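One protein chain omitted, others in place.
The block that comes next holds chain A.
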Amino acid sequence: MHSFMHRLNNLVTFAAVLLAVLCAAASFLDAFNSPSVHAHAEVIKINRFRKQLSGNDEASLTLNISMDLRSLFTWNTKQVFIFLAAEYETSKNSLNQISLWDHIVPDKDHAEFQAQVANKYPLIDQGSNLRGKKFELVLHWHVMPRTGRMIQDKMAVSSFYLPEAYT
């Protein structure tokens, strides 16, 4: 090129375009990863089930969670965000989803574990519909990449019923 700055500009621009191509290729290859996730979660105990002063039902549970997420990790995975949602149906809403517990898995070494926890976030209904209700526990995961597209998926793990009367 005709001058120092001319050549430098040319090089930097081309290098940036190539970097974008590399990142796109890395993200593209992620689509070929077919993961197999094993997970199980169940409610061990219902700690508390009452009606709040505001009129909404509230429940507090103890959960037993075990999972193996190692197959989700590729070279382009920064972290995996997982959360356990309780899904149920009411007359007002056909689908209610309440996140009970979430966790960030930073790498493959931490991807297989077992835990017994109380729910991080309270199960509060919009109204008073939870007595005797059937819930489905669904594990959701978001695979967050270093570059490119985020992949999310879910899996139903178990179901439980809340008692007919408040405890």
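Following the convention adopted for this analysis, a residue touches a chain if its C-beta (ideal position, glycine included) is under 8 Å from a C-beta of that chain, and two chains touch if they have at least 3 such contacts; residues count from 1.
Basically, contacts and distances are computed from a predicted model.
Engineer: Just to verify: the chain that's not displayed, which of "Signal peptidase complex subunit 1", "Pyruvate dehydrogenase E1 component subunit alpha", "Peroxin-7" or "Origin recognition complex subunit 4" does UniProt list as its protein name?
Structural biologist: Of "Signal peptidase complex subunit 1", "Pyruvate dehydrogenase E1 component subunit alpha", "Peroxin-7" or "Origin recognition complex subunit 4", the absent chain's UniProt record names it "Signal peptidase complex subunit 1".
Engineer: Which of these, A:Leu18, A:Ala31, A:Ile44 or A:Met150, touches the one chain of the complex that we don't see?
Structural biologist: Missing-chain contact among the listed residues: A:Leu18.
Engineer: In the whole complex, what residues of chain A lie against the chain that is missing from view?
Structural biologist: Residues of chain A in touch with the missing chain: 1-2, 4, 7-8, 10-11, 14-15, 18-19, 21-22, 25-26, 29, 74-76, 146.
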